[in-house]
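Worksheet: one structure, shown below.
Left out: one protein chain. Kept in place: all the others.
Labels run A, B and C following the written order; every chain starts at residue 1.
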């Protein structure tokens, strides 16, 4: 990631603000506010605003719970209780806004989460930056042979080299032709004075899906956790996970108590089906259990054994 | 509206905070932060948190608009442009949270706006306050004879007196029986040591719809304007309009530029149908127009004439 | 539940339709279409329309999965896979619409699910029916002594009798005064020719929360399952559970394969936290485990032991 001098200066200006407020604050998050945290080769996330902290969750829950809990539970206890019992509305009382730079094919995965507010840089209106994602060698994975939407081994040697070269040269060529069609370069200079350029809203179609775009993305804490639960998971594509991991760190700085509860009850937890529950009950009792009798498919059986660290029972 | 000593102290404590932040602030809104603004006889609204100000809208719009607008338009010009052309997403970048005390029958109207986050005081869990809405004499209106969901003349004399007495005595009696069934008074004292009370989740059903409830209500600026456009309108029921009017003032303090554009393009503006447009065009040209030939219903015709101040053409 | 002659006739008319369509159908659901299924003393649910069936879920998932799965998995296998891995969008492809009659205090719980479409009978515009919920004796429960939002023992003898009498007499009195204030009875007859009535939008505030209201409620299958998971659960208030249970039956008729997967993975399943997982792993290995060392609170420990049927380990 490289910022232009102007961009770097704008960020510095934002960070040098020192405003007074009666609102609650999140001191650890303030420390990194506006900072561009690099992701992948040219991307970043920046927290550009937030509302509330752990106490806001407690406060909202106590309105809905009235005078009841004030005496008996500490804030952390209440937040854990809410998380455990899937109370959702108190977590909606905190809000965060990110500025994100990301490849278009990742933006297309991301946008499937519909409960956020988004303003994206418009390629109908402006010319996109000349920046495209090229995977680092250690992320250049082959198609998985067992999971149709997963990755297998890392590509090596000549093949890896060839793939990277193709990605690079195709992106550069299509970008160069994008400028040609626009009759304008990214820096605003005109290519041929005697011609008019193709409309931006059309020229953009020539770009490849690894071109970077950027957006403002704002969501509440509940929906952010839903996003992170899916996108920081090992089933998620590596490239979006890179963003999700960095966002997890910002959650830790923002609402540390909620973050702990989220790790315990969501990220590190598991679900067990009715049939799976019965298998576990029998295992604890020391009774015989088998995949056949369990009613579980082979895949389900193995997932259950993995979760409870029973590798010798894999089939 | 009366606050308990404890509530008044809690609000004062919130207001005495002086935190530092790098976030943008809205100084005029900070002045009334946390303050309980009285509405109706026992209700209030309090702004308890907010995110962003007018500059946040511009900032978000410029990401989506890229380098283009920075030079040519001032912030106010851009905000007016966005409002006029129904650009919605930049206005979603600001967020506000209210604490509201309101009668249940108004809460039921309010909740129909589904795009907000809500935490309501739970009468399953706690005992509701002994407070119910009684209209002021000047708001005690008769059923409209021409609009099935509107109000007519103000009731007067004996009838007004009788209605107020009925509302008051029924609310007091049902609340008193609510306590009786709970075997507990609002202050927590037990009524009869030898009995257990009815479950709170059941006892509450005996309360009347003018009993006050309270909630935390959080929404973005776009959806707030949608709410206010409908609820600060003269078609809205007086009691919810009282809340909407007070909220309009908080919008003015929070995002003054957006507020002006909202008044010009939404609140003070109007819509004209295809047929109505044709009538207006003819009127400007000085041509003959009549309700019959216009294709408008009598009601539509009159609405159009009212909007354009042509009272002599009402039919 | 009693229907007027006119209502019964309207339902019969709807049921006698025999239309041709190229859309997919759900034959078991067609059998009860429009039928009013009684709930509580005066309530009902009726399925009034639906879109899609189990095959619609498979079809939508296969667009997003392309040519891949068609050969390898059966429909049921795919639906189970989608449910297990929390794929949400395919289940959004089915839609259902209910007509529901329910007490206002239950409507207020229900409406907290914001993702549905709702049209409620307007008491601003019309006069509400003279019908209010009175619990059957076996549902007249005392406040739980251990759970602030739960029920304890059933009330008996004199106290039960007194509570029912209060509920009944207060509802009747407030309804009678509602008519008095309106100067109009439910059947439309005017009470006193020489007076005008109070506006409907005001008079309604005198009604108690057990008065019945009704609405059209439309939602997709995913959000319906989210609703049912919470509201058919034993933590839910009995009165809303009564509705949820009846709706579960309609889901079974509509999408039987999805229904089975829902029971296995959601209703009958459980979540285990990171700490809980570690406890279960140790139990299976036959190692010593104790509540103290587990990091679980007493409440969490007991919930975990209950789930895995280890009642002798309760503390």
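A few notes on this one:
As a convention for this text, contacts are C-beta pairs under 8 Å (C-beta built on N, C-alpha and C of every residue); 3 or more make two chains touch, one makes a residue touch a chain.
Small disclaimer: the values here were computed from a predicted structure and weren't measured.
For the chain missing from the display, the contacting residue among C:220, C:239, C:264 or C:300 is C:220, taking the whole complex into account. Within the set A:181, A:248, A:261 or A:304, the residue that contacts the chain not displayed is A:181. Think of the hidden chain as still there; on subunit B it touches residues 68, 77, 80, 84-86, 89, 112, 148, 230, 235, 263-265, 267-277, 280-281, 283-284, 286, 297, 300, 307-310.
Subunit C residues in contact with the hidden partner, per the touch definition given at the top, are 14-15, 17-25, 30, 33-34, 48-52, 56, 59-61, 63-68, 89-90, 92-93, 95, 97, 99, 117-122, 125-127, 214-216, 218, 220.
Listed for subunit A, the residues touching the missing chain in the whole complex are 103-105, 107-108, 111-112, 114-115, 118, 120, 122, 124-126, 133, 135, 140-145, 148-153, 155, 159, 163, 166-167, 170-171, 173-174, 177, 180-182, 195-202, 204-210, 237.
Here, only the chains that are shown with their structure count from here on.
Averaging Cα atoms per chain gives one point for each, and the point farthest from that of subunit C is the centre of A.
Computed from the mean C-alpha positions, the centre of subunit B lies at a distance of 29 Å from the centre of subunit C. Taking the mean of the C-alpha atoms as each chain's centre, subunit A and subunit B sit 35 Å apart.
Those residues of subunit A in touch with two or more other chains are numbered 68, 89.
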